[in-house]
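Moving on, here comes subunit A:
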Amino acid sequence: MKSIPVSTTINGDACEFLCAPDETLLDALRNRLGLTGAKEGCGTGDCGACSVTLNGRLVCSCLVLGVEAEGAEITTIEGMADGDELHPLQRHFIDHAALQCGVCTPGILVAAKALLEKNPEPSDEEVRYWLAGNLCRCTGYDKIIRAVQAAAAEMRGA
Partner candidate 1 sequence: MVKVRLWGSLRQAADGRTEVEVEARTFKELLDRLGETYPGLAPQIARGVSLSLDGVIYREAWFTEIGPESEVVLMPYMTGG
Partner candidate 2 sequence: MSLDEYRKREFKQVGQRVRRPDGVDKVTGRAMYGADATAPGMLVGRILRSPHAHARIRGIDTSAAEALKGVKAVLTGADLPAQEDDFIRDVQDNCMARDKALYDGHAVAAVAAVDAATARAALKLIKVDYEVLPHVTDVDVAIKPGAPVVQKGRSLENVPAGMSENVTSHCEFGHGDPAAGFARADHVVERHFRTAATHQGYIEPHAALASVTSDGKAELWCCTQGQFFVRTLCAAIMGMEASQLRVTASEIGGGFGGKTTVFIEPVALALSRKAGRPVKIVMTRDEVFRATGPTVHTSTDVKIGMTKDGRITAAEAHLRYSGGAFPCGTVDMGAQAAFAAYDLEHVRTYGWNVLTNRPKEAAYRAPGAPQSIYAVESVVDELCQHFGLDPIDVRLKNAARKGTKSSYGPTFPDIGLIATLEAAKKHPHYSAPLQPGQGRGISCGFWFNFGGNSCVSLNINTDGTVGVTEGNPDIGGSRASISLMAAEELGIEYDRVRTIVADTSSLGYNDVTDGSRVTFAVGLATIKAAREAVRVMCGRAAKIWGIDAEAVEWKDGAAVPAGPNAGKFPPMSLAEIAAVSFETGGPIAGHHEVNVDGAGVSFGVHIVDVEVDKETGQTTVLRYTVFQDAGKAVHPSYVEGQMQGGAVQGIGWALNEEYIYGADGRLQNPGFLDYRVPVASDLPMIDTVILEIPNPGHPYGVRGVGETGIVPPLAAISNAVSRSAGIRLSELPMSPPRVLKALGG
């Protein structure tokens, strides 16, 4: 199969890459662009470890084709910090010990940021349902929920 050129914006930077027609956005990000922060935990959209945003919408990049990124704006975990300044979610995840092995963390952070952009003051239940598509096997989610709420409070200026 012949590769197709794709022009896109990733974390604010213009980006061009070639990919096969059946190649996922996740594979393109990881294997062609070196953005390995998004992880493949299942390849079927069940675990959320590959979460990125595509034109502002939270998606599993394993369920998106690379060619669908044409003309789109993509953000990944690599674009979350502002230079060397961590996003409040990133900081609170460290401070609240909300990660153990850390492999689900990039996806959960991307998903949580997407939530707080829509809903700056979610209830615990809203956080839990929003993150229900992001599996974490280490933490039991308790500290993740607390970290998201602490970051949300800080971002609201509370």
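Simple rule for what comes next: a residue touches a chain if its C-beta (ideal position, glycine included) is under 8 Å from a C-beta of that chain, and two chains touch if they have at least 3 such contacts; residues count from 1.
Behind the choice of candidates: all candidates are chains of the complex that A comes from, given by their letters.
Keep in mind it's a predicted model, so treat the numbers as computed, not measured.
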item	value
Interface partner of subunit A in the complex, by touch - 1 or 2	2
In the complex, subunit A residues that touch candidate 2	1, 20, 30, 35-44, 46-47, 49, 76-78, 80-81, 86, 90-91, 93-97, 99-106, 109, 124-125, 127-129, 131-145
